[in-house]
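Below: the structure, in structure tokens.
With one protein chain removed, the remaining protein chains of the complex are shown where they sit.
This part shows subunit A:
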Amino acid sequence: MSDLTDLTLAEARDGLRAKQFSAVELTRAHVQAMEQARALNAYVLETPEKALAMAAASDARIAAGEAGPLEGLPVGVKDLFCTEGVRTTACSRILGEFIPGYESTVTAKLWADGAVMLGKLSNDEFAMGSSNETSCFGPVISPWRRDGSDAAIVPGGSSGGSSAAVAAKLCLAATATDTGGSIRQPAAYTGTVGIKPTYGRCSRWGIIAYASSLDQAGPIARTVQDAAIMLKSMTGLDLKDTTSFDAPVPDFEAAVKRGVKGLTIGIPKEYRAPGMSAEIDALWERGAQWLRDAGANVVEVSLPHTQYALAAYYIIAPAEASSNLARYDGVRYGVRVDGKDIASMYENTRAAGFGREVKRRIMTGTYVLSAGYYDAYYVRAQKVRALIKRDFDAAFANGVDAILTPTTPSAAFGLGEKIAADPVEMYLSDIFTVTVNLAGLPGISVPAGLDAQGLPLGLQLIGKPFDEETLFAAGEVIEQAAGRFAPAASWWR
């Protein structure tokens, strides 16, 4: 029997159903892979005993003919999801050894469908970052390396633990969250598939908030089909989240093979960002051709307010974050650093508990919401947001079914290359993804090729609200044409 970690999630599911191996065997293989890959620093907490107990329970259900859709399939969980009885920190010192007494809706749905939890995956602190270098547990190292180089590469962020673990086969799939690109950018950087569904698809209940109006959960997986299977189990109306949407959950997996014949795919002319490399441009054109070859009609569209998206994002997201993170005050849970009075206790706790990037965004957010600046920044950014949404509405109203863009302007960068530089350098890696969050639309990143140095590149497809099915169908066409990508060697073992 080949290594069980080489299976896709769909293959593993089918193998379990055919009783070719047990859930415990499948889980044990992944636990071993996880334990051998500590050099990647993807998991911040391994829960092998819990995983094996869940797998044993899955085997019992499989034997009893009561298998759920994800029965016995080992997955990793981004540390932003609260997991009952399992330490959850958002990779921030301020939460200390916080152990929730409750389970997030999304992970509860996964467990209800039979999935097995391997452990908690690293992320940028409070999901603020694009390289997974701001995690209080230290940076995650990508399993990918440039050709002929041993230099560490970032796995992207903020869901860098998820993308690295999926790419390195330390789990079949992982949960992730995306506020400005935190699923799609790390997926693109690691040759994996990541989908951010429509805002409101997944409940945010029990997910540690970064920017509430933008945050959305989704999966990172190794194939489009796997992502579709995962998403089906993660979505659905949750009355505990007012922004959760009462839309029917389609059979996403069935949409994967639907094809793109007769669909209209838009290419936004404004996404030709200045300084974009020729190889990204070529990749983009190749993607369009693949879709054309499969029967799609490719047209140019205009999204004229794109250039303001990043600025609007870096006003709205920090504004919400500055308020969302006020609860971490040392009073009720997490870390407390005493002071001479309550104000100094707050200051000492938050000074010690938050990292540099989180502090930067809290200060930015506090500033833009302050009296006298609110209208100039926050209100204006919300107007830009409305205009960006209108751009997309207009494109879709003109008959476009999905929009194709690069996921990122370049491949993954080296560890430490951008973290010390001007933060805007880092922010620019989200330039193609933030618009999708601002407009609340679904977006998928699918691996489409390698750059000249052998690092993976992704293409992004943006869909109409609640039309993830078209993204899976179009994504599958790209995956079939481009093939799948994996790191050349398991150097971390």
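Following the convention adopted for this analysis, contacts are C-beta pairs under 8 Å (C-beta built on N, C-alpha and C of every residue); 3 or more make two chains touch, one makes a residue touch a chain; residues count from 1.
Operating definition for what follows: contacts and distances are computed from a predicted model.
Under which of the names "Osmoprotectant transport system permease protein", "Aspartyl/glutamyl-tRNA(Asn/Gln) amidotransferase subunit B", "GvpL/GvpF family gas vesicle protein" or "ABC transporter ATP-binding protein" is the non-displayed chain listed in UniProt?
"Aspartyl/glutamyl-tRNA(Asn/Gln) amidotransferase subunit B"
With the full complex in mind, choose from A:Ala319, A:Val358, A:Ala395 or A:Ile462 the residue touching the hidden chain.
In the complete complex, the chain left out is touched by residue A:Ala319.
In the full complex, which of A:Thr47, A:Thr88 or A:Thr264 touches the chain missing from this view?
A:Thr88
Give the residue, chosen from A:Asn348, A:Thr366 or A:Ser490, that touches the chain omitted from the document.
Touches the omitted chain: A:Thr366.
With respect to the chain omitted from the figure, which of A:Ala209, A:Leu283 or A:Leu450 is a touching residue?
Here the residue in touch with the unshown chain is A:Ala209.
Of the residues A:Ile342, A:Ala386 or A:Ala488, which one touches the chain left out of the display?
A:Ile342
Of the residues in subunit A, which ones touch the absent chain?
81-82, 88, 90, 95, 98, 100-102, 104, 204-209, 211-213, 239-243, 319-320, 322-323, 325-327, 329, 331-333, 342-343, 346, 366, 369-371, 374, 378
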